[in-house]
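Yeah, one chain of the complex is gone here, protein chain that is, but the others are all in their spots.
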Amino acid sequence: MHAASEAILIVEQLQVSYRSKEQARPILHGLNLTLHQGETVCLLGESGSGKSTLAKAITGLLPPSAQVGSGSLALAGGIAVDLADDNGSGSIPWQRIRGTELALLFQDARQALNPVMTIGQHFKETLLDHRKAKPDEVESISCRLLRKLGFTDPLVLLSSYPFQLSGGMCQRICLAIALCLEPKVLIADEPTSALDTVSQREVLSLIRAMQLDLGLTVLLITHDLAVARAVSDRVIVLDQGRLVEQGSVQRVFSQPKALFTRQLLAYRSQVSAPAKLRSTRKSSACLLEVRRLHKSYDANQPIVRDASLTLDEQEIVGVLGQSGCGKSTLARCIAGLETPNAGSILLRGTDISGLQGKARREICRRIQMVFQDARASLHPGRTAQQLVQEPLQYLRIGNKQERIALASHYLQEVGIEGEAQYRKPPQLSTGQCQRIAIARALVLKPEVLICDEAVSALDVRIQAQILKLLKRLHKQYRFSILMISHDVSVLRSFCHHIAVMSDGRFQEGKQASVRLHESSQPHTQLLLRCAGDLEEVRI
Amino acid sequence: MAVLLRKLMEALLTLICATVILFMLIRLAPGDPAVLLLGQPSEVAAMHTEVYEQKAAELREQWGLDQPMAIQYVSWLGRLVQLDLGTSLHTGRAVSAELAERLPATLQLTAAALAVQLLLGFWLGIVSALKAGTFSDQLIRLACVTLASTPAFVTGLCALLLFAVTLGAYEISSEASWSRLWLPALTMGLASMPQFARMVRANMLAELGQTYVLAALSRGLARRRVIGQASRNALLPLVTVTALSAATFASGAVVIESLFAWPGIGKYALDSILRKDYPVIQGYAFVMVTLVILIHLCVDVLYAYIDPRLQRKRRQVTRGVNEHA
Partner (left out) sequence: MHSTRRSVSLIAGTVLLGLLAVLIAGAHWISPYDPVQQHAAERLEKPSAQHPFGTDRFGRDLLARTLHGGQITLLSAMAALSGALAIGLAVGLAAGMFHNSLLDRLFMRMIDVLLAFPFMVLAMVVAALFGTSLFHLLLAVIAVGWVTFARLARSVVLQARNETSFAAARVLGASNRTLILRELAPKALSPVLILATFELGSLILSIAALSFLGLGAQPPTPEWGSMLADGREYVLQSPHIMFGPALFIMLSVLAFNLIGEGLRDRLDPYEKPQL
């Protein structure tokens, strides 16, 4: 867009490594990067590719264990610094650069605000410390900015604390605080990854609007292809600390040159391709029925209210909803982790909602669950073999030899073979951990498998692999799947039916995933529109 | 307000439970309670056996010692409420008066020692955290560990030896005067400082690892301001610890008071144990327990005001947000 205009930020030969124990682990291998005035550049890469390290390195916020081998940073206005000087010498005038030249947005915006300070105090200290305003102007400046960012009642906001605000609101406030110093470059490090689709769209369109309005230059760091496609002018693809491709967004997405980019795009289209699944046969019996389920911890704020849903044999049903809509609580109720306040959960016609003790544990054979954070669900000190044997031990199934044989069989089924079966989670990749979690659930031969955001935290490559694996296992072992997710495209490609949840209830019953877009429900339409915008339409 | 009332009720319940324990302890003690409270016949030399027996019988009747335990407890509690803690066997005066006379000295010592602990511990803890991993950090930690390993009475004896005997800068007497306060306060404060410094350091390091510190730095805020914010948040959870240490302090003062002949209630209680003056011990225990519960109550209330996150009644802010930007 502004390709011809002047360079505003130049990073050259940036090398960063992390020291751990005796060895140094290189993260960035001599990276070069140029940003031009007024453009939005997307730095695209998988987790661990070094993209966050780049953001921290050019703002001087690397932890002490990181070592800058070489690298220089040049900013408009003749500021040039040698980043390699940063290792403890303190010779770089960061205070002059941070805030006024470079502003930074963090992934978890609520964590980026001081929990015991009001939003107003954040503005105040930022403005006063930089002498950008006199004390009596602070309020008017912050109110003006907040209004610009879509808050209609900024005065209330100024006196509230971060914990009273949603994640999306916190991110917009962080943006406002960053903008109050009128920085030249905004570096946004995964600013929307922790948000649901609707807030994600809000924040991205605000960043875009501010960029056009204020002539801001934006470096957007993300792992999400849809985000990159929606907002950037130029894309830089990073793989394992090396720049593998850069070019205009149209060019990179339509004619990717690097093998890595091509793979990334292929996986994404695999994940989001519309389902080619036929709905299950009409005759199949109802396996699980949730009837008017109600769950609340605090009587004034029910999490799940009046939720009803059915799951047929061998059917895959998706539950779609934003964060906080109660979909995870629903899953936990079905899995027996929570006891519902009212309503029933029928498994082949028998109510299982109030069961306790031994009877409850017997249900574990029939309903299993896979969690979002697979690594956290596995005990770090046990081998894959032991982990898969665990449920067999808990429910006293088979003798020792049989358990080992069963565990090996299911581990092979999910692609953990040979020596990897005797490794522990810390030595395994995130994808492998999720595979173990799946094997551990399937070893009990369940009738229902609940996947609670089981692929949400994964890179698109691993996401595609896990979904493919689940599809294969589903075909082979003929269980039903209840897939909980906030990601429309994943659900559409994977499920027979989708039910949309908002505010603790289903506005309408499940519908064939191919017909989801025909729904007349406004909330469903909103979700689809936001997701669709990110998919195809540029913000 | 409702929270305050609930806390108050809880504190009251705790106090009642604590008095039950105290009462049981007294009743479980071997021997006749009347004899315990009156002193052994052999030790009450000025009294004839007949007079003693009569006194004991009077006491038994007055305290209802032949009645069921529950009734005894209630009447005992009734006297406690009226601050009737009995009469000292040694001086013959009311225990409440004796304790009230000596309480100010203990509070004075405790407050001074607490000030030493807080100022020194805060400073060393923050410095140690900011310089984590460097030589000065290690030096501070080593000094703290060594100090924490030295019994307070050894430090106290050394201090006495040095300042009172060798230098003659400290007067040994049994008066509670401001000029005599500094040495026991310093000894007591130094003994409890290392633990506090260690907690300050740990909390400060945890705060420095938070994203909001990075974010504040990324906005180009002055280093001093960022450190100030982090240290404020690091200190918040230490309010409880400080208050608790104030409570243990007042009781731990026994050692220091007896060593420096500081006329506080700790020393008085200790002397009473050696004199077998039971009413005093009982009164002392009651006063200390009440003091601790009061301090805990104050902390609970104070907390709600310091930390906005704990003000549960605050509603979620949803106004000021339009649906979609």
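In this document, chain identifiers A and B correspond to the written order of the chains, with residue numbering beginning at 1 in each.
Everything below uses one rule, namely that contacts are C-beta pairs under 8 Å (C-beta built on N, C-alpha and C of every residue); 3 or more make two chains touch, one makes a residue touch a chain.
This structure is a prediction, so every number in the text was calculated from the model and none was measured.
Colleague: Among B:80, B:95, B:190 or B:213, exactly one should touch the missing chain; which is it?
Modeller: If we include the chain that is not displayed, B:213 is the one touching it.
Colleague: Touch as defined at the start, partner being the missing chain; which of A:45, A:60 or A:431 qualifies?
Modeller: With A:45, A:60 or A:431 as choices, the missing chain is touched by A:60.
Colleague: Which parts of subunit A face the unshown chain closely enough to count as touching?
Modeller: Contact residues on subunit A toward the absent chain are 21, 60-65, 86, 88, 332, 335-337, 361, 364-365, 367-369, 371-373, 376-379, 390-391, 394-395, 437, 440-441, 444.
Colleague: Over the whole complex, note the residues of subunit B touching the chain we left out.
Modeller: 10, 13-15, 17-18, 21-22, 25-26, 28-30, 36, 129-130, 132-133, 138, 141, 145-146, 148-154, 157, 161, 165, 202, 205-206, 208-209, 213-214, 217, 223, 226-227, 244, 247-248, 250-252, 254-255, 258, 269-270, 272-274, 276, 278, 281-282, 284-285, 288-289, 292-293, 296
In the analysis below, only the chains that are shown with their structure count from here on.
Colleague: Mind checking the centre-to-centre distance between subunit A and subunit B? Centres are C-alpha means, answer in whole Å.
Modeller: Taking the average C-alpha coordinate of subunit A and of subunit B, the gap between them is 49 Å.
Colleague: For the complex, give me every residue of subunit B touching subunit A.
Modeller: 133, 210-212, 214-223, 225, 229, 232-233, 236, 307-309, 314-317, 319-322, 324-325
Colleague: Can you tell me which positions in subunit A touch subunit B when the two form their complex?
Modeller: 59, 61, 64, 94-100, 102-104, 106, 108, 111-118, 125-126, 129-130, 149-157, 160-161, 163-165, 169, 172, 174, 177-178, 181, 198, 201-202, 205-206, 526
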